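My structure is below; once you've seen it, I'll send some questions.
What you see is the complex with one protein chain gone and the rest in place.
When the chains are written out, they are named A and B in that same order, and each has its own residue count from 1.
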Amino acid sequence: MKFDTPATTNPIDQMKVVGKPIPRIDGYLKVTGQAKYAYEWHDASTPYAYGYPVGASIARGRITSMDIAAAEKAPGVLAVVTTLAVGERKKGKFNTAKLFGGDEVQHYHQAIAVVVAETFEQARAAAALVKVDYAEEKGAFDLKEAMKTADKPADSQQPDTSVGDFDAAIGSAAITLDEAYSTPDQSHAMMEPHASIAAWNGDEVTVWTSSQMIDWWRADLATTLDIDKEKIHLMSPFIGGGFGGKLFLRSDAVLAVLGAQAAKRPVKVALPRPFMINNTTHRPATIQRIRIGAERDGKITAIAHESWSGDQPGGQLEAAVAQTRLLYAGANRMTAMRLATLNLPEGNAMRAPGEAPGLMALEIAMDEMAEKLGLDPIEFRILNDTQVDPEKPERPFSHRNLIGCLKLGAETFGWSNRGKPGARREGNWLIGQGVAVAFRNNMMLPSGARVRLDRQGIATVETDMTDIGTGSYTIIAQTAAEMLGLPMDRVAVQLGDSRFPVSAGSGGQFGANSSTSGVYAACVKLREAVAAKLGFNSDDVVFENGEVRSGNRSVPLTEAVGDEGLVGEDTMTWGDLTQTHQQSTFGAHFVEVGVDVATGESRVRRMLAVCAAGRILNPITARSQVIGAMTMGVGGALSEELAVDTRRGFFVNHDLAGYEVAVHADIPHQDVIFMDETDPMSSPMKAKGVGELGLCGVSAAIANAIYNASGVRVRHYPLTLDKLIGKLPDVA
Amino acid sequence: MRAFTYERASTIEAAAASAASHPSTRFIAGGTNLLDLMKLEIEVPTHLIDVNGLGLDTIEKTPEGGLRIGALVRNTDLAADKTVRRDYGLLSRALLAGASGQLRNKATTAGNLLQRTRCPYFYDTNQPCNKRQPGSGCSAIEGFSRQLGIVGVSDSCIATHPSDMAIALRALDAVVETVKPDGRRHAVPIAEFHRLPGNTPHIETVLEQGEFITGVVLPAPLGGRHIYRKVRDRASYAFALISVGAVIQPDGTGRVAAGGVAHRPWRVEAADVALPQGARPATAALLADARPTEHNRFKIDLVERTLGAVIAEAKG
C-alpha cells in the first residue's frame, strides 16, 4: 500500500482499541525475568562456548604483530580469532569505522581479537594474554582544535542553507544576540550491553542479537562477512535499550559469528561494559554559534545557527541546526555545519540526533533573547510561531499546535508564578523555572507485516519490527485488533525475526507510526481476502466483535477464514506528503529546579511535558517514552559527558560509574500531557512519533531554569557545579 | 580475572599467617571493590582467603566509653546501629552517602578502609599509572582530572581515596586494630593508616603483607552537631567530588575532614583550630599548599563554600 493522499475515515478511527491505555502485552514476561534477551537464548543440548573481545589499546595506528601463543595455550581456549588473521573486510553500509579485520586501528578499543573458550571465565582470562605491538600514529582528538580545519561536507548533508539576507538583517536589527554554546559527547549507555550468540548450521548462521534494525544488520553482517544475506537468520525479539546505539551492526555480532566459525561451536559474545563506550558509537560533541536579530516588538528578523562537530574520516555531521530551519519565523536566515576529522570512536545517531543537541543550544538562545527583549519566553516563542516552512513559505506544516502546547503547559505548570532570576530562595535552595520548546521531525520508513488469521480466531502478526522498550508489541496488537474487530487477547505478535517481512525498525521516532501503518496495510489485505472469500463487497464490510459483516450478512471470523486460515501481507510505502507538507512533532517542556547556593548542585524538582504528536496510539507506552526522554534530558543537562583525553585519544570515563546518567534520586514525579489531535498527512494511523520529541528541549529547559534560579547563564553542557559556583552569592 | 585458589579462613591468626606465606594473597570479605578490580586484572591475586566466617561482625562498647566496630560489620549495619546513629551521626551519615543499598549490604568496615582509588586511569590497564604499575607514569596529571586530588598530591600520583566512611573515621579519631602475620596485635590511629602518594603511590596504607584488620575503635562520643556533606554531580550513587565531614560544638569549635581532595582522608590540625573563625580561614588551613590541576581547581572554592554551609547548618 502506498500512502500518498491524506488519510480519510478508516477503521482505526473507531479507537475501540487503538488509543486506549492498555498495559504492555509483554509486561508479564519482563517483570518475571522470562523475556529472553540476546545473550540468554539457551538450549540444554547445545555446547555453547564463550567469546571475549580484545580491544586496541591505542587510538590510531597499525598493528605490527599479535602474539596469541599464550592465549591459545590457556585453559579451556578453543580458538583465538585476530583482526590480522581475518584480514581486511568490507565495511557495512551503515558503519563509519570498521568493526573488525585488518591491521589498521581507527579508534581506541576497536575490536582486534576474540578469544573463545569453554567458559566465560577462561575466555576473559585468556583474552588478557593476547600481546599486541603497534606502530602508533598521531591523531586528532580535540574538537576545539580540529574545528579550525573542519570541512564543508557533501551537499547531501545540507551543510549550508540561506534565505533572504541574513547579514543585512542582523546588522539592522534592534536587538541582537550572538553567543557560542557547546554540547559534549554523550553515550547511549543502554542497560543491556551489546550481545550476540552465533550458531552455524552448514553454511547458514543464526544470530541472536540486540538490534533495533533487523534488516540493516542482516545486510551489513552479510557484507562484513562476505556471505549471502539469505544465509543469515537474525533474531532480536527483546532488546535491552538502544537509543540509536543498536541501529547499526556492532562488533559483538561479527565476533560471535567468526568465533563460532573458528571454534565450531555456538558462541556467545557480550561487550564488557568498560569496553562498550569506546568500542561502539556515541553522540558527537558540538560547538554551536547562534545569532538572532529582532525588532523591539519581538519579531525575529534574522536567525543564524552554525555548528561544528567531528567524526572519523568518512563520517557524518551531527545535524544540530536542523530544527532552526523550521522552528521559528524570520525572513532572513542561514545555517551552516562543518565537519572536523577526529580519531575518536565513531560518532553516530543517538536519540534525536541533530535536534537534541541543536535545541540544547537554540532554546537557551531563545531564552536569552526573550530576556533582552523584555518578553516572557513563552510570549516570545508564540510571537515567532510559523505555520509554514520558513524557508519555503508555500509549504505548510501538516499540523502544528506548538502554541497550544506552550499555553496549556504554562497554565498547568503555574508559569505565571515564575519570578526574576535569583529571586526565589528556600533555605539553601535557589529556585527557578524554565521552559523550552520540543521539536522533532516526523519521518516514515517503508514497513511490512504479515497477519495470519487462524481457525481459532487468533490473528498472528509477524514483522521484523523491534520493541526496544517503546511498546511495539502492544501498539501493533492494538492496531491488528482494531482492524480485525478482535479483542486484544486474540492477537499474537511476533517481532524481531529476519524471516518476517521487513519493517521500519526502531529509530528516528519513526517506528511506531511506520510499523503500525505496515500492520494496517497487511490487515487491509487480510480484510480483502476475508471479504473475497465470503463474496462480500469489501467497501461496506465491517469487522467487529469477532465477526465480519456486510449488509445484513454476518459471519464469525473463525468460520470465515476456513480450516486453512487466511493471510494478509503488505508493505506500507510513502508518497510525497512529507515533501508537500512539513511534518513535525511539537512540545513544550517546563522544569523547576533548585540550585544549592553553596555548592552549585542543581536538582530538578518538577517536570511537565506537553506534546503534540498526532494520534497517541497508547497513552501508557507513549507517556513512558516521554518521561524516559525527560529523564535522559536531565542527565544530559546536569551530568552526562564523555571526557575526552585529547592526548591519548579516548573517552576516559568509559563505564557506568564514570559516565553519570540520571539515577532515581535525580528524578521527581513527571507529568506528561498529550494534545488531543490527529495528523491525517502522516499515515492511516494519523500518528507521529514521541520517543525523541520527549528529549528535545528538556536540557535547555533545565538550563533556563538554572538561570532563573541562580542568575548564572551557562551555555556549555553539562551544567555541572564547577560552572556555577564562581558566580553564586557569597555564603561564607 | 586470573585463576586463584580459595580458602575459607578458620581463625584470624591462621588467615594472617596464610596470607603472609602466599605473596599474592588477598583477603576477601564484601568483595565489592576487589572483584571489580580482579575482573580488570588490576588486582591479580593467586590466592583468596575468604574471611567472612571469622565473626568480627559486632559493635560493642569499650571500657573507655567508645565503640569497637568489628572489621566485618557491614556498612548497612554500621549505619543503622542505634548507638552509632545517636552518638556518631557523622559516621552513619558518611556511610549512607556512599555507594548504594546493595553495595552497603556487602561492603565491610575493613574493606571500606581499603578501597582503592576511582581514578579512571587506574581503572584502564592500557594507560600508564604509577599506582597500578609503578614507574609507568601518571596519565591523570595532564589528563582528565576533574575528580582527582588537590592536596597532598605528588608528581607521581593525584589519586583520591574514595571512601566516605573513612572521612568520618578520620574526624572521629578512630583507631584501626590489626593482627600482624606473626600474631601480634597492633593499633594504628586512622591519621597514620593511609599514606600520601609520594613516589610510591602503589603503597596505600601502613599494613604489612598479611596484616589483618580486626576492627576499628571509636573514642568516647564527642557530642556536638555531626554533619556529613557530600557534593556530587548526580544526587546519589556517585563518588564525591568533595565531601566535608564535621563535628561542631555549640561554641563553634570542632573538627573537620574532607574527602575527594587527597590520597587519604584529609584533616589538618590548623583547620580545626581555625574552624571557629569561619569557613574561609578553616579552608585556607585545610587546603594550604593545594596543587590543583586546571580541571579540579574548583574544588578549593567548593570545599570552602560547602564548609560554610556546614557551619551554618551547625549553628541553625
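Everything that follows uses one rule, which is that a residue touches a chain if its C-beta (ideal position, glycine included) is under 8 Å from a C-beta of that chain, and two chains touch if they have at least 3 such contacts.
Note that in this section contacts and distances are computed from a predicted model.
A.B. asks: From the list "Cell division topological specificity factor", "1,2-phenylacetyl-CoA epoxidase subunit A", "Protein-arginine kinase" or "Aldehyde oxidoreductase iron-sulfur-binding subunit PaoA", give the UniProt name belonging to the chain omitted from this structure.
C.D. replies: Options "Cell division topological specificity factor", "1,2-phenylacetyl-CoA epoxidase subunit A", "Protein-arginine kinase" or "Aldehyde oxidoreductase iron-sulfur-binding subunit PaoA" considered; the missing chain's recorded name is "Aldehyde oxidoreductase iron-sulfur-binding subunit PaoA".
A.B. asks: Indicate each shown chain that the hidden chain touches within the full complex.
C.D. replies: So, spelled out: the chain left out of view touches A, B.
A.B. asks: Given that one chain is not shown, which residue among A:57, A:82 or A:122 touches it?
C.D. replies: Missing-chain contact among the listed residues: A:122.
A.B. asks: Which one, B:54, B:97, B:231 or B:282, makes contact with the chain that was left out?
C.D. replies: The single option touching the absent chain is B:97.
A.B. asks: Which residue among A:129, A:232, A:410 or A:629 touches the omitted chain?
C.D. replies: Going through A:129, A:232, A:410 or A:629 one by one, A:629 is the residue touching the chain not shown.
A.B. asks: Looking at the full complex, which residue from A:444, A:491 or A:728 touches the chain that isn't shown here?
C.D. replies: A:491
A.B. asks: Can you list where subunit B touches the absent chain?
C.D. replies: Counting over the whole complex, subunit B touches the hidden chain at residues 1, 3-6, 28, 30-32, 35-36, 38-39, 48, 50, 52, 76, 79-80, 85-86, 89, 92-93, 96-97, 99-103, 105-106, 235-237.
A.B. asks: Tell me which stretches of subunit A touch the chain missing from the display.
C.D. replies: 23-37, 39-43, 45-47, 75-76, 78, 118-122, 125, 188-193, 199-202, 206, 208, 233, 235, 237-243, 264-266, 270, 272-274, 460, 468-471, 473, 477, 488-489, 491-494, 497, 620-621, 623-625, 627-632, 655-657, 661-665, 667-670
The rule is simple: only the chains that are shown with their structure count from here on.
A.B. asks: Roughly how far is subunit A from subunit B, going centre to centre by Cα mean, in whole Å?
C.D. replies: That pair's centroid distance is 41 Å.
A.B. asks: Within their complex, state which residues of subunit A touch subunit B.
C.D. replies: Against subunit B, the touching part of subunit A is residues 57-58, 75, 108, 121, 124-125, 128, 274, 428, 596, 598-601, 603, 635, 638-639, 643-645, 647-648, 652-655, 657-658, 660-666, 718, 720-722, 725-726, 728, 731-732.
A.B. asks: Can you check the complex and tell me which residues of subunit B touch subunit A?
C.D. replies: 1-3, 39-41, 118, 120-121, 123-124, 126-127, 139, 142-144, 146, 229, 231-239, 241, 278-280, 298, 301-302, 304-306, 308-309, 312
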